[in-house]
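The complex appears here without one of its protein chains, the remainder shown in place.
Presenting subunit A:
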Amino acid sequence: MSENINKHETFTQAEYMVMKDDLLRPIEKVGKAGKIWIAFLVAVLLAGVVAYIIQETKSKYVTTSLRDYTMWGIYISNFLFMVAIGLVGVLMSAILKLTNFEWYRPLSRIAEVIAIGAIMFGGISIVVAMGRPDRLLNLLLHGRIQSPIIWDVIGITTDLTACIILLFIPLIPSLVTCKNHLKNLPKWQLKMYNMLSFGWQGTPEQWQILKKTMKTLTALVIPLGVLICTITAWLFATTLRAEWDSTNFGAYFVSNAFLLSVAVMTFATFVFRKAYNLEKYLTEMHFDKLGQAMVLMALIHGYFNINEYLIPAYKMSGLHENTLLNLFVGKEAGFYWSVVIFGIIVPFLLPLFPKMRKPLPLFIISIVVLIAGWFRLYLIVIPGLLHPYLPIQDVPASWTHYFPSAVEMTVVAATFAGVLLVVTLFSRYFPIISVWEVAEGELEGKEEIFNYK
């Protein structure tokens, strides 16, 4: 820490203009690479839509690899993944904000947009997995509150609404900034900024209301985010199947979600920093902090992992034996241990070294953690389904294993493209780093936001 950490520095109007310029630049001009990237995402998303139409119009027995035993496939494990990274808004925005970790300021909006995109496409993943999406309305007409699915429907819609409001309210002053600062934009865009800013004047009274609302909502999204992760775990823990029969499951899912949240934040921070030249705002300090957070979260998740797997393995009861041995030494062992190594040991060990907390190494680690995290959720859903209490006998070969079909993989790829598209498009129309929040941080002398050392 430097000696001038407590120096209250007010910046000049000129400096403020530079900051505005820096942060609003991605909105002003979309470069060639940016356009190609958006076109690519749209193409993948459309491919997913086509794949889904094929799935729904043709026989699912042919278009998907789902069968009676593996009736839940990568759609459901992908849903779990989306819900997990949806917790990034809670961890990287709400929790840091409420605990006064000032380095949250340039990160919070990125985190919230990712969270909204992920939760949205998590919900879509569930609908895609349904046998009769045309009867979706039955959930409202005949919904039974006893069913964890209804809990999830209520939780996800509530959380999504709260997240959108929490994203929108601090955006209002930014919209006015956009309206006043960016004159070369199409008319409709300026009109949109004007309309969405609801006549924001920036009076002290308005600021007071804004801050108060933000604080309440920030406090609200924490339990909501934790809740939807937990309910999603309960979808499994409320069944009698050995592989999910765990009192530890809610905490296990939440800890996993926190770890993946740090990883996805690292990933996004690195990409935005490079793509939009935001090195001045998304600094090495952020990666240092994210690396430390990753170690902590990997430790916590490792702890719950021991509870989840090693303790039942110690007892090796007849009911758990089947599925546990399959993971430890059976067909899925290579898979399982890679996930443990790359999903828990790597994010725990490597960022312990300061060199690994530099942007590029941490970015690579975060990709590894995200991939391992996706497969960890795959391993929660699918191998267990193939190891029920009563042995699987007398079924066609395709019923005894699961490998996702091209249609399923395309749809899952499209959900990823969808999340990336939501985040990309948002950052092209709205400031992805909140100008006023960063400026406010600096005005209050919290320069650790920019300069850690």
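One rule holds in what follows: a contact is a pair of C-beta atoms (placed from the backbone, for glycine too) under 8 Å apart; a residue touches a chain by one contact, two chains touch by 3 or more; residues count from 1.
By definition in this document, contacts and distances are computed from a predicted model.
A.B. asks: Assign the chain not included in the display its UniProt protein name, restricting the answer to "FeS cluster assembly protein SufB", "Ferredoxin oxidoreductase", "Hydrogenase" or "ABC transporter substrate-binding protein".
C.D. replies: "Hydrogenase"
A.B. asks: Return the single residue from A:G31, A:G143, A:G202 or A:P223 that touches the missing chain.
C.D. replies: A:G143
A.B. asks: Quick one: which of A:M19, A:L66, A:A268 or A:I365 touches the chain that's been left out?
C.D. replies: With A:M19, A:L66, A:A268 or A:I365 as choices, the missing chain is touched by A:L66.
A.B. asks: Pick out the residues on subunit A that sit against the missing chain.
C.D. replies: Interface with the chain not displayed, on the subunit A side: 59-62, 64, 66-69, 71-72, 129-133, 135-136, 138-139, 141-144, 146-150, 153, 235-236, 238-241, 385, 388-399.
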